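A protein chain is absent from this complex, but the other protein chains hold their places.
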Amino acid sequence: MSVEMELRAAACRLLEEGTVDLFIGWERGSLPASAVPVFITDPADADRLVFDITCGTNPAVYFTKDHRQFDGKRVGLALKGCDSRAMVQNIMEKQVEREKVVMIGVPCRGVLDRRRVALAADGREVLELSDLGDAVRLSGRGFDVEAPREAILADSCLACAHPDASVADLFLGAPGGMEDAGERRLRRVREYEALSPAERWERTVLEYGKCIRCYACRNVCPSCYCEVCFVDQNDPRWIGGTCEITDTLIFHLIRNLHVAGRCVECGACARACPAGVDLLLLNRKVAIEVLERFGEEAGMEIGAKPIMADFREDEKQEFIMG
Amino acid sequence: MLDRTALGRFISVLAGSYDVHAPVTACDGSFEYAPVRTAEGLDGTRTVTGLSPKGIFFPKDEVLFQYDGDGIRSGEASCRPIAVWGMRGCDARSLALLDRVFGSAVQKPGEERFQDPYWKARYDGAVIFGAVCVKPLSTCFCNWFGGSPSSTEGMDVQVTDLGDAFLLAPVTPEGEELLGRMDMLTQAADTDLDASREVAHRAGAMMSPPFSLEGLDRRLPELFHDPAWAGIAAPCVNCGACTFACPTCHCFDVQDEGRNGRGRRLRVWDSCMFSSFTLEASGHNPRARSLERVRQRVMHKFSYFPANYGERLCTGCGRCVAVCPVGFDIRKVLRGLGAPRDLKKD
Partner (left out) sequence: MSRVVAEDPGRFLRTFDLVFEDPADRAGFTYLPGQFCEISILGKGESPFGIASSPTEDGHLRFTVNRTGSVTEEIHALREGDIVGMRGPMGNWYPVDLFRGGGVVIIGGGFAFTTLRSLLVYLLAHRSEYRDITVIYGARSPELLLYRDELAAWAARDDLALHLTIDRPVDGWDGLTGFVPSVTKSLAPSPADTHAVVCGPPVMIKFTLPVLTELGFPDERIFTSLERRMKCGIGKCGRCNIGPKYVCIDGPVFSMSELRENPEPV
């Protein structure tokens, strides 16, 4: 049985038995090669669930926005590796009650990035996409091409260190992931670190200069749930609202620090960005720094303390001690 | 007619008197409006840019005024006139809609309204070279609003790409006058006109049939409390990407910055999708719930704006559908709300 069929069966059973009141998964979207979150209450609707390369949205975000929508309900959900880590992180931070969720892990081999799909099709609109395993087939009006799978995967997936759920009530199928992803993750950060300060500034400004301060990145992030975000405060006003590079960089640097040790590098921010900023450039750097400094990563173990809220005597403190 | 090989010269001559903007494909594959002085990177094969050209006339951030010890100085742009090459019909029409809000176009007949000098300084003297769409995308639905791949509303000149040459058809007297000053143009032949009609016709045939929104603006208020909104709004995370990519969305924030006697007042893009949009100083928020904000967006575009301006605040460019991280599709929503009640089927 394919993972997709196992998922439908699991969701149907959970709803029929009344173990959950609601199941969140993905269903076919109205756009070609897309999937969208679906909220199922009727076991008969479990057949709408899909799981494939198009299932990019991180459903953990629904638990930290508009909180009241799940109050009291038991929710089942399908989770890729990054999604489950985001859920675990939110459970650690007491935003979600563990007993109120049933987490079904699904094996992930990466999700597509629509900009990279367009690039692989030379800017032409892809109307059909087939996952052939190591390659994908892209076709549209007047063209039909094959591209390596990696050419259309989101960068977050190409450098994903945790493709499978860190914590799950039930794990379907065989583990996912891809070779070299962990190395790629490190390599990206080392490449950035190897730049001279002037080069690094240029690289950062080039990337973040595209930002239009729409805050889609913040709003799709499961870890960004402050009732009043620092950018919206005006007493004191911490940050200007323009797209001048100083204002923009301050926003991203502070947001990165706010999600330090909490960001699971799911890439939802980068995929949501309407201006195509590679937001993981800095997020990933911070995540690796947290890993090196504290030996831990976000969302791995429910019982663990949130990394930045914990202190151990043997932590590196060279910046104090000199 | 403009020979393809002469496009570069056309742009650079234009750039002599205008700040020229055009859709450009960058090396990272992105397709966005950028200032240009040559034809390099100009891409007529891709239909819709990621972000709309509204930012050229209604910047995402602008200084309304500055102040210091010497007084207050307006930030009103006295800029060079703007020319845009390659604007699609949906975008050109969007600017015409924004002109109803900010500019000289009459809003409610018989009523005086405030006109925005910052907008007018940019839009009034602008020249828009529109482009006939050769390949509509599956996300295009301009024909729901009376548009088509060959719409001319909002354009001064309509341009059809015929392969080795462009056909430039004047739409306004300003467009006609400007074409008269460009010496690299030649008269179009009847065969050229036929070819351009063929391009427009072929593109039109690629569009899916429109869904009629007739009467929807009056029916929507009756559906304000309909239980369907819960399902419609469920996947939305209020990220706001739709409003920023949209060519007709124009909600803005006004922010003051200042210290030690000098500072400025800014206007920046804002979004009804944000929870802080209607948050009052007392802490009360009339649209605290996501559902209320999603409903507001749909109602504003398809009921309130029509009630005040007689037009829907949408031109079917499809960017909101393409950019939404959760796949919210306004077409699906409108079909569901517009049809006799059978939403579950969608």
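Here the chain labels run A and B in written order, and each chain numbers its own residues starting at 1.
Methods note: contacts are C-beta pairs under 8 Å (C-beta built on N, C-alpha and C of every residue); 3 or more make two chains touch, one makes a residue touch a chain.
In this text the structure is predicted, and so the values were computed from the model without any measurement.
Participant: Who touches the missing chain here, B:K120, B:H300 or B:K332?
Facilitator: That would be B:H300, which touches the missing chain.
Participant: In the full complex, which bits of subunit B touch the chain not displayed? Write them out.
Facilitator: 67, 72, 101-102, 113-114, 116, 220-222, 224, 250-259, 262-263, 265, 270, 272, 277-282, 284, 286, 296, 299-300, 303-304, 307-308
Participant: Given the full complex, what residues of subunit A touch the hidden partner chain?
Facilitator: 234-237
Everything below uses one rule, namely that only the chains that are shown with their structure count from here on.
Participant: Can you work out the whole-Å distance between the CA centroids of subunit A and subunit B?
Facilitator: That gives a centre separation of 30 Å.
Participant: Inside the complex, what are the residues of subunit A that reach subunit B?
Facilitator: Listed in rising order, the residues are 29-32, 34-39, 56-57, 61-62, 65-66, 68-69, 114-116, 118-119, 123-125, 127, 141, 212-216, 219-220, 228-229, 232, 234, 237, 240-244, 268, 271-276.
Participant: What does subunit B use to touch subunit A in their complex?
Facilitator: Per the touch definition, subunit B meets subunit A at residues 25, 28-31, 43, 45-47, 50-51, 55, 60-61, 135, 137-139, 206, 231, 234-235, 237-241, 243-245, 253, 255, 257, 266, 268-269, 271, 273-274, 276, 289-290, 321-323, 325-329, 331-332.
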